[in-house]
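The complex appears here minus one protein chain, its other protein chains still in place.
Letters A, B and C mark the chains as written, and numbering starts fresh at 1 in each.
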Amino acid sequence: MNNKEPLIHITRRADIGWKKAWVIRGAAIITALIISAIAVTLATGLDPFSVYGKMFEGAFGSPRKMWILGKEIAFLLCVSLALTPAFKMKFWNLGGEGQILIGALVTSAIMIYVGESLPNGALIPLMFIAAAGAGAIWAGIPAFFKAKWNTNETLFTLMMNYVAIQLVAYYIIIWEVPKGSGKVGIINQDSLAGWMPDLAGQKYLFVILLVALMTIGIHVYLKYSKHGYELTVVGESRNTARYVGIKVDSVIIRTLLLSGGMCGIVGWMMVSSTDHTITTTLAGGRGFMGIMVSWLAQFNPVAMIFASLLLVFMQRGAAEISTAFQLNQSFGDIITGIILFFLIGSEFFINYRIHMRHKEKEGTENV
Amino acid sequence: GGGSSDSGSSASSNEGKIKAGFICLHDENSTYDLNFINAAKEACEELGIQYEIKTNIPEGQECYDAAAELVDAGCGIIFADSFGHEDYMIQAAKEFTDVQFCHSTGTKAHTEGLDNYHNAFAAIYDGRYLAGVAAGMKLNEMIEKGDIKADEAKIGYVGAFTYAEVISGYTSFFLGARSICETATMEVTFTGSWYDETAEKEGANKLMNNGCVLISQHADSMGAPTACEKKGVPNVSYNGSTVEACPNTFIVSSRIDWTPYYKDAITKAMNGEKIDADYTGTLETGSVQLTEINEKVAAEGTADKIKEVEADLKAGKVHVFDTKTFKVEGKEVGEDHKADVDTDKDYKPDTEVVKDGYFHESEFRSAPYFDLQIDGIKLLDTKF
Amino acid sequence: MDQLAGPAGAGPCLFLTKGGLLLENKTAAVSMRGITKTFGSVVANNNVDLDIYKGEILSLLGENGSGKTTLMNMLSGIYFPDEGQILIDGKPVTISSPKEAFDFGIGMIHQHFKLVDVFTAVENIVLGLKEEGKLDLEKAAKRVQDICDNYGFDVDPKKKIYDMSVSEKQTVEIVKVLYRGADILILDEPTAVLTPQETDKLFAVLRNMKDDGKAVVIITHKLHEVEVLSDRVAVLRKGENIGQLITKETNAQEMTNMMVGREVTLNINRPEPLFSSPRIRIEGLNVKSDDGVMKLKDVSFTANAGEILGIAGISGCGQKELLEAIAGLQDVESGSITYISDDGSREELIGMDPQKIADKGVALSFVPEDRLGMGLVASMDLADNMMLRSFRSGKSMLTDRKAPRALAEQIVHDLEISTPDINTPVRKLSGGNVQKVLVGREIASAPTVLLSAYVVRGLDINSSYTIYDLLNQQKEKGVAVIFVGEDLDVLLELCDRILVLCDGRVSGIVDGPTADKHGVGMMMTSLGGDHMDGGEMHE
Partner (left out) sequence: MFDIATFLSRAVVQSIPLLLGCTGETISEKSGSLNLGIPGVMYVGGISGVIGAFLYEQSSGGNMNPVLAILIPMLACLIGSLLMGLLFSFLTITLRVNQNVTGLAMTTFGVGFGNFFGGSLIKLTGSDVPSIALSKTSHYFSKHLPFADDLGWVGKIFFSYGFLAYAAIAIAVITAFILKRTRTGLQIRAIGESPATADAAGINITKYKYLCVCIGCMIAGLGGLYYVMDYASGVWSNDAFGDRGWLAIALVIFTIWRPNIAIFASILFGGLYILYLFVPTGSNLAVKELYKMLPYIVTIIVLIITGMRNKRENQPPESLGLPYFREER
């Protein structure tokens, strides 16, 4: 029979302290960069330093690039923030994509149908409310069924994405300019009805500030508010929640209204502040990226800023290297993947300790 | 490949030269964009100028961002390739007035009235017509061989949208085919997307099941050609040759070569000349091209016939949209017919386009506006 | 190896009793030497030596959190020791997985059920067995039936675990080890949820196994079980083995003192009720379970302020539904539950959820049976669990964190909860400590009605008495305490009155001081307790 002590043995660590944890994560990213560098050279024959240099330049290279980076981070961060309360409640909201789109759709509809008849001062708040409401409803439907009949929300929310996409596709054809072209184009480009005015002359400042505020808001909401506490209890144990008189059904629905509403607001920001159009790909996969950000940051809004930064940096950097080196942009996804694998893998070393086999021990002593 | 960094060394010393920027919807793995990217590289390298290509730029604010970044990077002329980029290019053109913005397939330059914003397209209906001739030859051959009866010469066409560009495309293709095979008819199905392999493939399958004996398409994936290859139904392609994937069914393909336009616009920009608000490439400029014919599939004599008709087209002896060759609801189209040339929401026809016995396509603006539903073509999915 | 004096680990050895006499000649099946195991900052076992002999039943005693489960888990391959050596039949071995433990002939019934809920009993039993041929559940079911018949257990092999009561589940666990067979059998609190009859059957099995020369270790907090069953007792305190006793030569008091490390008194007092005004009046209560079975039938009684009302009954006869109905967690078919305040005003509780009940000023506390499943949030720390009751206080949108932290500190101190700090998730505490957290919190909310279900289940003897004291204190403060218990002795000693439930009906209410155990036992199984003589009927 086996008499060997196993070569390695794993135990759970006590709290490692945030400093050490960040050292481990840093080391993971550096290792990943080295591995990716090797992959770059192997696959393309390019000098990895110039590739990384270009990526850096692509993300931070000019004030404009910084603004764009900021805007992209804001969008991704906002989606992640939106999804987080649901995740904390163990409600797998994979429907961010659809909730963003539906918010965008409603915003566009208002711009198109009542844009001419209302002043911006009334129109923009109306769009905001409608978009938040639409996103909230889009998330609220699966939440309602989850609360009442425990319907599987993972699949439900995923399907709602596609329903939203098709709904948008439908309206695009209704609104398309010119007819038959399958695109709506910039809405109210001349009248600017429903366009969020630039703040301090900066196109994206408003979005960035708004999301910064939302970050603080969600942080407080999750960590210090009664709602935040309730949803955590519901997520951990529905029975316990019932036991202390938390209305589980309404907490589920309420939380998803918040989650979807925030996604809807992202849609609103895109249509009213930045893109001024609607397409089926407007959400751009942020509903899924947001999931990754939220988990990567372990639901901590502040850590989400860094996680979004990392992902957006990789995207922008990849776009730059594809321009500079005529390198297929998908290469960026590969590097992103590698970095993520190392980064998530490093969590192991933060949570667990590895013991190597003890040195040969002396024979058992007699008493 | 020669990106900005490579070509930079060869060109930076040249005074008076400008840098060109290109914005593409996808990258070189898309049929559609590859056409532009190749042209961009060729044009810039021939002119010896620096250039930068931004790929995978969606039809949204990203397009404006990309344009602005290209301006920052010192580009004096910027091109975009996708229809949905237009509004953002206009937005950028309004902001960066000393940079030239050129947009392929767009429709608004002639009405926007900006000095630095331009549209371009090609008289691809000529190319389609020629491809149609090849299709007609094939149909005739099939009839002769007894594979089909004369009244079974039904062509299937997979279109993306019910948009004038597509309508103009399949109509010219059909007219080309019918100029050779009088009994030809056509069925058209739309996918509602420029790229959807499944929809295009299943669309083509549906058409073949409906009895179509030859297929062509105006959409970007390999869905339709491969569906044809699987069933052994001849296919006339678009954008490039699909002979490798479809050795047994590919006949010929028409495509736009954007190099002449790029060279023209860049040269004008460098010389400080005015760039046309609308540029329409033609057979003569080399913008309208046919790929090599797949002799294995094409009917005998196809190449010669094409050459002949091409000469007639060039000489103005034949007009693709000759009003005598088609009818709409049994009636010939008169000179009072108006087309929707100025883009607007309500789809309101605004310009008289029939003169001298033919429909003047791509003259009042570069992008196609032929949108008549002619007899002999049955639209499967749409009612206007 | 053949030496005198002491558990050298291998081979037959001579064994010294308190008096220094050579007692018996036994062979150590397992010897643990210098075992240390830590979890983060918690030292669960510290340099423990322990021998387990063939043909002997060893009781492992210790307070909650003293490391009993941890020590045994290292034998069964669940945990791996940080330090120390395990010898089986004298040979040093490494047990790095349950599979290896199984190969060494070690079988363990775990403190928490290790059962797959959606499987049937027989699927659970054959799970992991390397049998020849294709999976034949019919055959296995027959064997299970045989084992049950043989030992007098009652298990339906085709029944799904999620349909089973806790005692049925425990029986499946027992049948599982019997089916698999083991030379060294470890049972971690197997009797906590068994009825006395089932316990007797189990003990009979264990004695048989002992006679077959197998080694048996049982962890239990019920000292009378230790006394009737085991040969030897090993006592753990704060992770250390502080000594062993021969069962025949010791008694409950000595064992308790050794466990706790000081002199403790082991009697329950029953102060005279001071108030005895009605507090909760229940009339004609009918409750149906989700699957349509009537769980309570026409239940009526009154619980008075300042008294402990015991509820006796075999498991699953409606206790849970009764408490949950009062607490507002159970839909009620018909009947009424009236709360009577000190000033005589009445409040109908039916139709209200716990929140509404609290809003009406009814201070109701509830210690449910399933602590981690209902009363607490396992992954939250002590402080956050304190907040469960108080988080709504105040008008602000935000929660007050200070008060619950202070409360957590205080409860840890008052109830001697063993935890590194109040930031530890309650999931990591040992079973007994989890219970103390819950009871502590419920009492801290100054209730007027305290509902408790099996409050001392899994608690060590000292903690149990602490809890009894706490209940008595509540009673003296004028709280109406409803105490659902399983140990009749305790019920009789503690309660002022005892309501006996049988299959959802009240079969009688007896006075605690005068009731007799046998009579109550009869009432539990047959309605109306046919030939009741002890105690009088109420209402």
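The definition used in the following text is that a contact is a pair of C-beta atoms (placed from the backbone, for glycine too) under 8 Å apart; a residue touches a chain by one contact, two chains touch by 3 or more.
Just so you know, these numbers come straight off a predicted model, no measurement behind them.
**Q** For the chain that's been dropped from view, list the shown partners it touches.
**A** Within the full complex, the chain left out of view touches A, B, C.
**Q** Looking at the whole complex, which of B:Q50, B:T185, B:S241 or B:T323 touches the chain that is not displayed?
**A** Among B:Q50, B:T185, B:S241 or B:T323, only B:S241 touches the chain that is not shown.
**Q** Using the touch definition up top, pick the residue from B:Q91, B:N205, B:T323 or B:T343 that touches the left-out chain.
**A** Residue touching the chain left out of view: B:N205.
**Q** If I consider the whole complex, including the chain that's not displayed, which of A:A104, A:V184, A:V207 or A:I291 touches that chain?
**A** A:I291
**Q** Given the contact definition stated above, which residue among A:Y229, A:Y243 or A:F331 touches the chain not shown here?
**A** A:F331
**Q** For subunit A, which residues reach the chain that was dropped from this view?
**A** 10-12, 43, 145, 149-152, 154-156, 158-160, 162-163, 166-167, 169-170, 173-174, 288-289, 291-292, 295-296, 328, 330-334, 336-338, 340-341, 344-345, 347-348, 351-352
**Q** So which bits of subunit B touch the chain we can't see?
**A** 27-31, 34, 161-162, 189-190, 192, 197-199, 201-203, 205-206, 209, 221-223, 226-227, 229-230, 237, 239-247, 253, 291, 379-384
**Q** Under the stated touch rule, tell me which residues of subunit C contact the chain that is not displayed.
**A** 39, 76, 78-80, 97-99, 102, 108, 110, 114-119, 123-124, 126-129, 131, 134-135, 160, 162, 427-428
As a convention for this text, only the chains that are shown with their structure count from here on.
**Q** Just how far, in Å, is the C-alpha centre of subunit B from the one of subunit A?
**A** The computed centroid separation for subunit A versus subunit B comes out at 38 Å.
**Q** Which integer distance in Å separates the CA centroid of subunit B from that of subunit C?
**A** 79
**Q** Considering only the defined contacts, which subunit A positions touch subunit C in the complex?
**A** For this pair, the touching residues of subunit A are 1-6, 9, 11-15, 220, 224-227, 229-230, 232-233, 236-237, 239-240, 242-247, 361, 364-367.
**Q** Touching subunit A in the complex: which residues of subunit B?
**A** Residue list for subunit B touching subunit A: 1-5, 27, 29, 52-56, 58-61, 65, 68-69, 72, 83-84, 86-88, 90-91, 107, 160-164, 166-167, 192-194, 340, 343-345, 347, 371.
**Q** Under the touch definition given earlier, write down the residues of subunit C that touch subunit A in their complex.
**A** Spelled out, the residues of subunit C in touch with subunit A are 3, 5-9, 33, 39-41, 49, 80, 82, 85, 87, 91-94, 96, 100, 103-104, 327-329, 353-358, 366, 368, 370, 372-380, 384, 387-389, 391-392, 397-399, 401.
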